[in-house]
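A single protein chain has been omitted; all remaining protein chains appear in their positions.
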Amino acid sequence: MTAPTGFTDITDELAAQAIELPSWAFGNSGTRFKVFGTPGTPRDPFEKIADAAKVHELTGLAPQVALHIPWDRCDFEALATHAGQLGVRLGTVNSNTFQDDDFKFGALTHVDERIRSKAIDHHIECIDVMDATGSRDLKIWLAEGSNYPGQADMRGRQDRLHDSLAKIYDRLGESQRLVLEYKFFEPSFYHTDVPDWGTSFAQVSALGDKAKVCLDTGHHAPGTNIEFIVMQLLRLGRLGSFDFNSRFYADDDLMVGAADPFQLFRIIHEVIRGGGLNNPDVAFMLDQCHNVENKIEGQMRSVLNVQEMTARALLLDTAALTAAQESGDVIAANDIFMDAFYTDVRPALAEWRTSRRLPANPVQAFRESGYQEQIEAERVGGTQAGWGA
Amino acid sequence: MTAPTGFTDITDELAAQAIELPSWAFGNSGTRFKVFGTPGTPRDPFEKIADAAKVHELTGLAPQVALHIPWDRCDFEALATHAGQLGVRLGTVNSNTFQDDDFKFGALTHVDERIRSKAIDHHIECIDVMDATGSRDLKIWLAEGSNYPGQADMRGRQDRLHDSLAKIYDRLGESQRLVLEYKFFEPSFYHTDVPDWGTSFAQVSALGDKAKVCLDTGHHAPGTNIEFIVMQLLRLGRLGSFDFNSRFYADDDLMVGAADPFQLFRIIHEVIRGGGLNNPDVAFMLDQCHNVENKIEGQMRSVLNVQEMTARALLLDTAALTAAQESGDVIAANDIFMDAFYTDVRPALAEWRTSRRLPANPVQAFRESGYQEQIEAERVGGTQAGWGA
Amino acid sequence: MTAPTGFTDITDELAAQAIELPSWAFGNSGTRFKVFGTPGTPRDPFEKIADAAKVHELTGLAPQVALHIPWDRCDFEALATHAGQLGVRLGTVNSNTFQDDDFKFGALTHVDERIRSKAIDHHIECIDVMDATGSRDLKIWLAEGSNYPGQADMRGRQDRLHDSLAKIYDRLGESQRLVLEYKFFEPSFYHTDVPDWGTSFAQVSALGDKAKVCLDTGHHAPGTNIEFIVMQLLRLGRLGSFDFNSRFYADDDLMVGAADPFQLFRIIHEVIRGGGLNNPDVAFMLDQCHNVENKIEGQMRSVLNVQEMTARALLLDTAALTAAQESGDVIAANDIFMDAFYTDVRPALAEWRTSRRLPANPVQAFRESGYQEQIEAERVGGTQAGWGA
Partner (left out) sequence: MTAPTGFTDITDELAAQAIELPSWAFGNSGTRFKVFGTPGTPRDPFEKIADAAKVHELTGLAPQVALHIPWDRCDFEALATHAGQLGVRLGTVNSNTFQDDDFKFGALTHVDERIRSKAIDHHIECIDVMDATGSRDLKIWLAEGSNYPGQADMRGRQDRLHDSLAKIYDRLGESQRLVLEYKFFEPSFYHTDVPDWGTSFAQVSALGDKAKVCLDTGHHAPGTNIEFIVMQLLRLGRLGSFDFNSRFYADDDLMVGAADPFQLFRIIHEVIRGGGLNNPDVAFMLDQCHNVENKIEGQMRSVLNVQEMTARALLLDTAALTAAQESGDVIAANDIFMDAFYTDVRPALAEWRTSRRLPANPVQAFRESGYQEQIEAERVGGTQAGWGA
């Protein structure tokens, strides 16, 4: 098996690639109708970290794990030590404004100053966690909004959001960042306070240079050209991080690359075009739910999908592409672009993986490792982690 | 205040209108992220019926309550008696193929004959309930599907679905019906086994005359012309029932008429045009979730919205409309159509309601009745009903 | 007939309302499949102005007419005089980067400096027209993009767009403005260079205070909460103008208010909330195509729809709404909001119109005026105006 032309030129970039895993991907998840539990599901943050470390051990791609507060509340120094012993480190800290009864009608946007303060304090606590774990990024998914026209004053909420974010921003350390995620809809159905990249961009621009936008690939209207937004946010210097996943309809949170692999290719192409690959300013993270598939394998498949698409995008003949583009040769430009996408990089990646003492087929290696059987045997009793845990 | 021209001609139709309430609308509901509990929420089917009966008492619009099995399992004869004492009756029985662990990968469509049998048996149990309650309709929302391409064999599942439905159909009594609901997506994200009206129509047509389609107004792709489907199903003699609600994005399950009142008007116009209004073959039901609003008031507002739009649609000057249509006068036809929609029927309805010894403003009457305070005081302890209850 | 409570308080606002008509609405239009011609269609800008003036004469709502270059090239001083004699004035000047063969692969974004210069020069010509007509606004709909992945370098195009816009911006007079319209898709199918409000906002913010965003109500992804964008752009001080129309699917360019009247109500509510009503900084314009309906009547119906929804939105009991919102009373807040929408303002508007010496029913008055018959008789020979004219 020979590698595709140019493969050896891209291995440094591949070796540098790091994708952050969400701790919650290892816990149970589901739809509003049903959460199917599975044997071996972690019961605490330490077990989540162990599963994440297994993904990294077998893929070499996932050295960092994102936390979610309050789901992962524990002794954070002990957790950081535990992570280090397993070969990974703690990463982005995610706040939660959607599960406290007080936040039914808003948190950072709430009309009641007392509840806004409570929400701000929650974010201060998150920054305290960041200080303890050495995390750089505070990620805020603003899951606030309203269900009915007239229910809320959208304008007032937007202004209060700015005030709340400014207070949180002021608490950030020198090298810390605030990353504001946007989402088209859900859990609110009429309006969402940060529904699009434009709102996130406007809000973070009003804060300062340490505030960035998080782009979750599942958080857009049908038909949205997501790679355009990637391009634009990189151009504007405001792309802080990705939440990778894939979707057919809404925020399905499927494995990244599963629904539309070509879209993932196009997104990564724009990341490379805009200087975002292996750029510390742009965090690559997963945000997924493995409702019906094995969770650890689901995470492995996802980071491998990102790696495979990165390899394909790196192999693109950009000089030939530019020439075709500039001459208005639509067919040639598209052919060159598709040629990179259609190149099967998997055998070369398997060989290269072996050369780095990683299993050629990480998912198969996981299945042969006995790890799943072990955790199913060990993790008995207690309460499995989930979004409510 | 004078009533709109022609109002007296439509009051017989209005008096005949009956909308079925879903028992689960009175229980707690939410998104996959959070279910907000509220004081006074029913703890058992009897309390749900009591709340539904209150809606009927104050609106005169909701004499029937739909049940969901297993959520409403209880002594059904006692429940029927209870309902009768409160002035309502038990209606459609809804089955559930989405919450048993065995049904993770399908129920009526499952590749394993044992699990299919279990799912069929569940429906037989539902028909037993119908026999006990005197219900006519078995409603099946086929919440089955897959999340990933390749996960399932869609064709085999479709064939097995037919076999399973045929077995259930055979068990129906002479005057009972099977109503098959379709849904665009959720809880599955790649494929759904009954995703559109065409599939439901093809499946029920293969069963026999007692099988019909249920149209849930929230279960379509963005941009779908729902009233066209209403027209078509009535024309084909297969519209069995409506699940009314409204939505901005996905299956939001908001109060019917809240998101797009003009769409509700158009739907009811086609119902009237096709002979479906106050036609016993076409059941009007709600299927909604009151995540943030008062549940009883939410049901009241919803049946009132249906009534108001029915009144507007009945007031349409169909002779003038037909003349404008036939002459190709687009502006006039649209004006005549909009005139009915824009006519404010609310004062006339309030007067007419008073004439029938109903409160002019049912929601206000509810607020003044003390019922909410009473149930909040009484319903303490126990477990509030919800989708998992 | 009594007017709704509070109607007399809002007549000053109603009297101040002015909606700009697009000259091209009076020419023939259609889909890519067929343009149906109609008798009486204008053959030059002067006849378009005459039709627009007739709309204003009968509604009192449309004192200004937008031009499109090159479609409306003529002796602009003569045209301005003609307009003035008919009681209207010339307004926004629209440029065109989508019909010159040189612009097949871009205009202001083109990779070839020669073509960019040509496109910039076209806009300079437009500003010359503005100087001649006394127009304030140059509106740029950036109909540029690509059809296939790989066809174009989106990032480079975005940078070149900035450079081109900056050159055009520099040519603006002291009191002139540049308004940049965004559009989700069409005529390009893979990427559009200004596809969303965020991109338009970022581009105009980089230019200066005289650059604003134009919001066309038909230019969004399915499910987009448009009134949220209205709120946000007003909040950010960047809402320059509206292109009003309505749509069911894509950019259908139907009469405003025809597809979803409640959405129009919500949009105008946010305009009022944000101080945009009768604010000279926010131009109200139509941008519509009357493919199958009478064009003059279509424009009349549209401005009347805007007026009716403005009246309803002005009648909203904002104090009661705020109280309900602040107390978390979702049902009451929604009821108050819907009450304004459902209030039938048409009889009161007809009376008020009569009091201003306008016809109570402008469309009927037009039909009785003989104007249509007159133009059908007079406008014989020549070439009817259309998008290619």
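Chains here go by letter, A, B and C, matching the order in which they are written, and residues are numbered from 1 within each.
Rule of thumb we're sticking to: a residue touches a chain if its C-beta (ideal position, glycine included) is under 8 Å from a C-beta of that chain, and two chains touch if they have at least 3 such contacts.
A quick note: this is a predicted structure, and the numbers were derived from the prediction, not measured.
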item	value
Of B:16, B:78 or B:221, the one touching the omitted chain in the full complex	B:221
Selected from B:7, B:24, B:98 or B:148 as touching the chain missing from the view	B:148
Chain not shown: contacting residue from A:249, A:352, A:371 or A:387	A:249
Residue in contact with the excluded chain [from B:91, B:195 or B:298]	B:195
Contact set of subunit B toward the excluded chain (per top definition)	104-105, 111, 147-155, 158-159, 184-185, 190-192, 195-199, 201-202, 220-225, 227-229, 231-232, 234-236, 262, 266, 270, 273-274, 321-322, 324-326, 328, 330, 333-334, 336-338
Touch list for subunit C against the chain that is not drawn	29-34, 36-37, 98-99, 101, 104-105, 143, 146-149, 151, 184-187, 189-190, 222, 247-250, 252, 254-255, 258-259, 291-293, 387
Subunit A residues that touch the omitted chain in the full complex	222-223, 225, 248-249, 255, 258, 260-263, 292-294, 297-298, 301, 308, 330-331, 334-335, 338, 341-344, 346, 363
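Throughout what follows, only the chains that are shown with their structure count from here on.
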item	value
Mean-CA-position distance for subunit C and subunit B (Å)	40
Distance from subunit B to subunit A - Cα centre to Cα centre, in angstrom	38
Residues of subunit C whose C-beta touches two or more other chains	222-223, 225, 262, 330, 334-335, 338
